[in-house]
Each structure stands twice: as structure tokens, then as C-alpha cells.
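In this view, the complex is presented without one of its protein chains, the others remaining in place.
First chain written, first letter: the chains are A and B, and each begins at residue 1.
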Amino acid sequence: MMEDLNRLSLSEARDALRRRDTTAEAITRACLEAIDAAGALNAFVHKTPELAVARARAADARLATGDAPDMCGLPVGIKDLFCTRGVASQAGSRILEGFVPEYESTVSQKLADDGAVMLGKLNMDEFAMGSSNETSVYGNAVNPWRRGNDETALTPGGSSGGSAAAVAADLCLAATGTDTGGSIRQPAAFTGTVGIKPTYGRCSRWGIVAFASSLDQAGPMTKTVRDAAIMLRAMSGHDPKDSTSAQLPVPDFEAALTGDIRGKTIGIPREYRMDGMPDEIEALWTRGREMMQDAGARIVDISLPHTKYALPAYYVIAPAEASSNLARYDGVRYGHRAALAQGDGITEMYEKTRAEGFGPEVQRRVMIGTYVLSAGFYDAYYNRARKVRTLIKRDFETVFAEGVDAILTPATPSAAFGLGEMADADPVRMYLNDVFTVTVNLAGLPGIAVPAGLDRQGLPLGLQLIGRPWEEGALLNAAFAVERAAGFVAKPAKWW
Amino acid sequence: MLDLTHETPKPKTIAGARHDWELVIGMEVHAQVASNAKLFSGASTRFGAEPNANVSFVDAAMPGMLPVINEFCVEQAVRTGLGLKAAINLNSAFDRKNYFYPDLPQGYQISQLYHPIVGEGEVLVEMGPGVARLVRIERIHLEQDAGKSVHDMDPNMSFVDLNRTGVALMEIVSRPDIRGPEEAAAYIAKLRQILRYLGTCDGNMQNGNLRADVNVSICRPGAYEKYQETQDFSHLGTRCEIKNMNSMRFIQQAIEVEARRQIAIVEAGGKVDQETRLYDPDKGETRSMRSKEEAHDYRYFPDPDLLPLEIEQAWVDAIADALPELPDARKARYMADFGLTDYDATVLTAEKENAAFFEAVAEGRDGKMAANWILNELFGRLKKDDSDISQSPLTPAQLGGLIDLIAAGDISGKIAKDVFAILYDEGGDAAQIVEARGLRQVTDTGAIEAEVDKVIAANPAQVEKARANPKLAGWFVGQVMKATGGKANPAAVNQLVSAKLGL
Partner (left out) sequence: MDVRMSIDASTAARVAKLARIRVEEAALPALADEFNTILGFIEQLGEVDIDGVEPMVSVTPQRLRMRADEVSDGAQADKVLSNAPDAREGFFAVPKVVE
């Protein structure tokens, strides 16, 4: 019998299931045990063990017929942002307390249709607004990685912090994440896992609690690039229920993983060399460049001149959309409703419900978004930000037109930081976490974070590759080449 | 080419305490698209369902739900635009209008502020034969309807029903070209007529499927003409918007009442505040809706859940080609082809069902005769029964059969009325009824002659009088008709009476 089944990657488990070396139920039970033993990580916030075992058994039956999709029988975690029928779905917020959807998000349904086994719901920043998982109503998710022997609890990043922690700690084989400004890639980089945000429109947004509609994309968070390819394929595809979903065929991404990037042109954008960037990040980036060069790619220096304005544009557009998307949380149809005092009317109900239901960061962004859309400011803020967004997208189009196949950048400006370390910082400092990732959302491009090394303290660091729209296969292959060259195999020492 | 030359009606003038005032009115008409499903969800639009029965998770704004547009609704907006001779915008887009209200689950209404699907058009509003107002249409856009809050089921709570939430509306925005309460009512009536001809809206005002926000302001005589020359609104008074009117009668009352309120304010040296008001028909007054004003900042922005709406010129052309004949054209045709009067043509084209009935009867027959029978006999009887053409027990074929008998000289007009009553009440076929009941007109001169002779022989005194005064010959005709049970051909009787009396 195989050991440590929860430590398998998706591809390993898939192959093992096909060889009948193990069963979906056995892998699932291993994961459920690991989850129960990992309360300290606070990654899984709603567990669904009975459902998981039932689905695993169904998967085993399907596998026995010999005709099952790749994801069949593979236990995964689902970010709390995905609505799951009959299972609490709170988006990490108090305002959705008690909400149990009567419907299943398209992405989680596709995974279920392929036979994937849902283990439960994963912690996240409230409404996906955050970069450290510290805004969650469930409390912080904790990074399984530590700085050597230092017991300081570190952030797994955010907003998909629970997903990243769970995958890194082998509580599940893989997890879903969502990425609005870096919420898949930054936590992946902080936890030594792989995370890909596909091209906007690749995965349906239907049934995923909306944060900023024009930026939100779901994607897989996995242990390997191959796993990302396998799971992305299962999550992707046109959905007539999402008007922004692309009507394009989904290629076999795994088949693109040849590792051969000879002759590919990799762009190094000079604007990503930020003032005060830590040496280790700089060194990692240089090593990434060398690895790709050694693999036969052509490295070119490129310019993405409007990079600097991506974060400010994002902090207009995302809050503006969020302020409107979150207006539906009003205490009328679902979720939390504040207890009212004698004589309180409908306005008091709204105001008290939303003050109690939303945490400080969500309140802040909703109000900023309200402000930038309000009379007299729309053109100065919102329209200007949309124009800057056009320019940012144009920057990428220009370099792609000049023959660049992918762009290599650091994934984050630092390794994982301590939980609470940013508590006193002004909000903008936290926002800077997304400085390398947010341009990709604004331009709607695919981006992937791959672990490429450890810093001096033993924390993982990630590189980001940005690809051409709809060319996730080529992007994954480039990431596959980096993964192979980096040979990143480190795992966090189990302390929980 | 249509002849639409007309005189412009005089604007309504109200005498104030100091001088005369004119009215300036613009309207935003909300017309519910006659679709099966909602604008952005697959839930039904059927009226009168159980509370929250016609609600999808999209309509209830459940987390993660997304809108997908209904093609039929887009087509109806285009069709309506074409019917109002308006410019169709091949590129339009949807925006969110943000505000909080319990019957607005999303917290925003999806509408089209910045790029509406239909641009400028016009509506010709007849106010009498040869008199009409040309009202300019500024735009038509598609938007979602809101739900319904019920306030009278509980003393402390309001109850929310989302059945109506998300139903497609066309908002038809006019320029301030309407100049009085009657014109306003006539404008709505004309718009309703066109929409019903187009089939884009059923026009049912009682169910709220057609309702209007009415903008009213007052100005001194002459000021409006200055506005027309310059399009500078400062020549006009401050306007107030009376919300959500779904009765022509109340619209007229509300405009009148609101204008008088504004006149009183201005003549007392005050200033009219631009605001939203509600008409209270019980009290006969408008009152301010301050609650709606409080947070009047809708923060419109393009809906990121939807892409811009692009339609093809070829699609628009195909819709245009399939457009039915519209009221103005149809009326002109009735006058030209059937020789109908302006009035008769107006009545027959008022509802497309009337026109369809008329055309079916007039097909291959005398149009004027068909019109007369429909307008006088059929409509008279329907009105008496508080019914309308859609419930007429008489089919066009039945009425046509009756008219054929008259035209052939088989029955007299008088008998025809009797047959009409039988057809209406009992049904059947006119020719069979006439045959079965022996109502056929007697055209045999010999038989009529015998009756004439009998009457003359029996009334020598009357004969004397008639010979002195030929006008009295009609008495003999009447007697002969009576004696034949109305079946004698009146023309033949007339001729014979005159001949026998030697007139």
C-alpha cells in the first residue's frame, strides 16, 4: 500500500489510480486526516468529509470502468469564494454568515463533473480583498513555512491564503484559487506552490462571489506545473451563463509540457526593477533569466512603460467595481442582518448590517469605490484609470507584437512576511504586495507563479511568467522549463 | 409618400393671478418589452404569478450570479426605434445605476446611460383633423425593471416580491415638446398605439406595462419659442418630475395640478425646486418624494459583467424590412384607398385589432360600407356590452356576408340591421338566416305593384293630399313597406308609388 497519499501531486495520484495502486477513497481519507491534524493552519474553514468520501467512492466506481477524466478521484480544496450547493459559502465574510447556496459555481461543477473530490472550503481574505489572509472572518490562515527555527507565524499570502497553505501543507492535492490582482500568484509564491491565473474569460466567473468583475479570474493552485496544466484544463471552458466567458476550445495544456523553450523569446521588463527591491528577489530574477537562457531561450530587455501606474489604476477600478458588486449584501435575501433597535427603518438596517457584516478592509474599499464613482469624480478617477488600463494593455501588446513569447518577473517583492507585521502600516503598503502581479489582471493576460528558490531564511520565492492571451499552454511550458531548471523540491517542515 | 402636413396645436395656457402661463412637458415612458423571459435571466415575465415565483438566482442577485442578455428584447428595442423613425446605434453598452432599495436586489439597475441603443426619433401626435404636434424622441434605452414592495400587509414590515425584477423595459425619452395635458395624454396614446402595432409592448397600462415619468415646467408665452431657437433650457422654468404614472386620466390631472402649483409658487415670488414628485389622485395634489432625493448620486459606470452590445446593420435592415404598416401610414391609406373620412380612419386605426377586422371585412367589398357597419353597428353594440373587438362574437366573415347581401340588393338596410342583431346574438350565416326566415327583399315589381294598388285604393283621402303635396308620398311608401314586412325593395316601391300617384 502507498504511504502519505495526501503528499501526492495530481499527476502522481492520477497515474497511481490508473495503475490501481490506490483508491480515490484512500487518498481522500489521507487528506481528511491531514486536514484534521492541521487546525493550526486554519486553511480549511468548512469541511465536507462525508461528501468527500461519497464522491471518492463514486470516483472509484467510475475509475473501475476505465473511462474517467484526469481529475477523477483527486481530492481538492475549494476557495470559499466559490458557491457550492448545500455547502456554506461565505467569501470569508461575516455578511454571508449562514449562507448556503442552492447552486454550484461553474468551475467547481466542472471539477465535480470530472470526478474531483471536494474536501471542503478554504480560508481567504474577506471578499478576496487582501494580500495576507488577515481580513478573513475565520481568522488568519497560517503559512506552513517558517523562517528556519523561528516560530513566528507567517502569512500564506492572500487572498487565496487558505488554498496556498493547504496545498503547501499537503492537506489536499490541489485547490482552486481566484486572482483579481495577484491573489493566486502571490500566495503561491509565498508557499512554494504553483499558481496560474489564466487569460480573462478562460474560466467562468458564474457562481464565484464577485469582487471586481473585469479583473476576477479563477485558476488552479497546485504542487507542480504539470498539475496546474491538468487542473486548469478541467476548470476551463466556455460558459453561456457568463457573458465574459470566451468561446474558445480548451487545449490539452499538459500535452504542451515538453520543456523545450529553445528559440522562445523571453522579455525582461526594466520597469519591474523597483527601488528598494530586496537583493534576494533581484538575485532570483537573475537566476531565472539565466535558467531560461540555458534552456535555449532568447532573453531580451523590454519596456512596459506604464507599469508604475498599474497599482494606482487597480486601486480605482477594483474598488469601484467592488462597491457596486457588494451592494447586494444588504441583509434582505441572505446572510447577516443586524439586530435593529426600536424605530429603525430600512436605511438603518442597511447601514448596521453592512457595518457589522463587512470587515474594515472591505468597508474601506467599498467606500473608496463609492467615492471614485460619485458625481464629479467619475472622469477624474474612474475614466482616467480605464484609460491608463488601455495604455497598460497596449504596453504588453507592443512587446508581444515585437516577438516576445513570455515575460519573466519576480512574483512578489518579498518572501512571506509575519502575520500582524503590517497591522500598523497604511493600507497602501499592503497594496504594494501586488505590484508585480496586478498589471496582468489589468491587461487580462495569463500569468503563472513558479517556486524557484529559497531565501536566506529558508522561505520560498517565486518567479512570475506572463504569457500571450489564450496561450496558457506555451506559458505553462515555459514555467515547466523553469521548474525543471530550478529543481525546487523543498517542503515545509511539519510543525503543526 | 405620406402626407403628414399639419397645423401645430396651440399650447395650453393657464391664467395665473398676474398673467398667462404656458406648459412645457417632456416624458420618460417605460414600456415593458413583450418578451417571454426577462432581460438578463431566464425567468418568466408572466403577470400575476405567486410572489417570487418568477425569480431566478440572477434576479435575486445571489452571490456570483451573472447577467446574459435576451436577444428578443434587443430586437424589440430596435424595432421600436425603427417604428419611431429613430437612429439605431449599432454600438451600445450597459451601465449600472447604483442605489439601495429593497426591491432592487443587485443594488443597481442595469440600464444604458452613456450609449443607448436607439437615438433620436419622432412621434406625430394628432390633436384633431389636420392638427398635430411633432414630438421629438431623444433616445430609447433598455433597462431592468425593479421588483415590488408591498406596504400594507403588516404594520411594521414591507414585503418584497421580485417577480417583476429584471423584466425588460424600453425607456422612451421625449424632448420637452409637449405643450399641455391633452397633448401629453395624446402622446402616450399614440406611443401606445405604435408599440402595439409593432408588437413590442402590449401597452397594458393597468398592469403597469406602460407607465410614464412626466417632467412639467411652466414659462411665459414666448419663452418656449426662444428655447426652440437656441435649445437653451434656461428659457424654460425649473422642471419637476412626476413619477410612475400609469393612467392617461391621472397624467392629465397631475400635469394640470402641478402646473398650477408651480404658477402659484412663482407668482408669489418663490422658486420651484427641481425634484421628484408623486401624484396623489385622491387628494388631487402632487407631493415631494424627498426619500428618493436624499442620495441622488447614482454612480453610473459601465457594467463589467457585460460586454458592449454590437449589432449588425444587416440585422437592423432585416427588422426594418419586416416592420408592419404603422398607424400614420395605415390611416393615410384608408383615406386614400377607401375614401374614409379622417375621423373614421382614425378610429379604425386606433387599435391594430380594429384595423385588422376592418381590412378583413373590406377585402373585396365597399370599404366605406364596411367602415360604416363596423363603426356604427358593431362598435355601437360592443360598447353597449362593455366589450371590444377582441371579444366580438361576430367575425369579419359574418359581417362581410351581411354586407354582400345588402350590396346584392337581397336585403334592405333595415332588414340588415335585424340580421346583424341575429348574427351578433345567435351567430350563423347571414345568407342562411335571410333565407330561413324569409327576409329576402321583394324585387318582383308585380307583387309590389299589387301592394301599392291596394294601399292607394284603401286611402283615397291620402291620395288627394299627396297629389297636392308630393312630399306626402313617403306615407304610401311606408305603408307598402309595412305591408310587405320590410322586404320590398324600397327603390322599387318609391318608383311605383310616384308613378301610380302620377307625381
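The definition used in the following text is that a contact is a pair of C-beta atoms (placed from the backbone, for glycine too) under 8 Å apart; a residue touches a chain by one contact, two chains touch by 3 or more.
Note that the structure is a prediction, hence the values are computed from the model and not measured.
A.B. asks: Just one of A:Ser323, A:Thr409, A:Gln464 or A:Asn477 touches the chain that is missing; which is it?
C.D. replies: A:Ser323
A.B. asks: Which of these, A:Thr390, A:Ser414 or A:Gln457, touches the one chain of the complex that we don't see?
C.D. replies: Final answer for the missing-chain contact: A:Thr390.
A.B. asks: Kindly state which of the options A:Gly335, A:Pro410 or A:Gly453 is in contact with the chain not pictured.
C.D. replies: A:Gly335
A.B. asks: Looking at A:Gly201, A:Gly219 or A:Pro460, which makes contact with the chain not pictured?
C.D. replies: Per the contact definition at the top, the residue touching the missing chain is A:Gly201.
A.B. asks: Looking at the whole complex, which of A:Gly444, A:Gly467 or A:Pro492 touches the chain that is not displayed?
C.D. replies: Touching the chain that is not displayed is residue A:Gly444.
A.B. asks: At which residues does chain A meet the chain that is not included here?
C.D. replies: Interface with the chain not displayed, on the chain A side: 98-100, 102, 200-201, 214, 240, 243-244, 246-247, 306, 308-309, 311-313, 315-316, 323, 327, 330-337, 340, 344-352, 354-355, 358, 363-364, 366-368, 370-372, 374, 376-377, 380-381, 383-391, 393, 426-428, 431, 442-444.
A.B. asks: Of the residues in chain B, which ones touch the absent chain?
C.D. replies: 35-37, 41-44, 50-58, 60, 68-74, 93, 100-102, 149-151, 153-162, 278, 289, 291, 295, 297, 299, 302, 304, 306-310
Assume only the chains that are shown with their structure count from here on.
A.B. asks: Any idea how many Å lie between the Cα centroids of chain A and chain B?
C.D. replies: Roughly 57 Å separates the two chain centres.
A.B. asks: Enumerate the contact residues on chain B facing chain A in the complex.
C.D. replies: Against chain A, chain B makes touches at 57, 60-69, 96, 98, 100, 102, 105-108, 158, 160, 297, 299-301, 304-307.
A.B. asks: Considering only the defined contacts, which chain A positions touch chain B in the complex?
C.D. replies: Where chain A meets chain B, its residues are 82-83, 89, 91, 96, 99, 101-103, 105, 205-210, 212-214, 240-244, 320-321, 323-324, 326-328, 330, 332-334, 346-347, 350, 370, 373-375, 378, 382.
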